[in-house]
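Only one protein chain is missing; all other protein chains are in place.
Let's look at chain A:
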């Protein structure tokens, strides 16, 4: 039995320990926002946050996440309560086919958690593991910059995800 936090909720699962986290989240927990693109850690479509780091979950065995905190795209924000980066993604009209975008957003949001004011080079490095076959790179970059700007001006927020309602709950932290 493996226990971990999925979008701020404690979950447990009894499954072959080498099953990659991606397939557990998609097919066991039925959260379909994270995508399968290569299965070799080469494209980034499966990116989630593992203890705050952007990780390719197609090659991460479930046994390795025992006790870890996992955030998937569903925990980043919802249409009713967008993460500032998701808001920027919409305003910049970033997605084309959209298939890579959950992974792009998870890599970008992990970057901003560590580096609220990234340079172009910082962005290139952080986003290097994410392929977009449709070629939305320039828009991703602009959206990261404007999302970062919004976040810098916002108070820090605490966010939790309620799997029952499918909504995230945002509380403003007292600063």
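Please note the rule applied: a contact is a pair of C-beta atoms (placed from the backbone, for glycine too) under 8 Å apart; a residue touches a chain by one contact, two chains touch by 3 or more; residues count from 1.
Throughout what follows, contacts and distances are computed from a predicted model.
With the options "Cytochrome bc1 complex cytochrome c subunit", "Deacetylase", "Cell division topological specificity factor" or "Putative oxidoreductase beta subunit" in hand, the undepicted chain maps to the protein name "Putative oxidoreductase beta subunit" (source: UniProt). The residue from A:70, A:110 or A:127 that touches the chain not shown here is A:127.
Panel shows chain A; residues 15-16, 18-20, 23, 27-28, 30-40, 42-43, 45, 72-74, 77-82, 86, 89-102, 105, 123-125, 127-128, 130-141 of it touch the chain omitted from the view.
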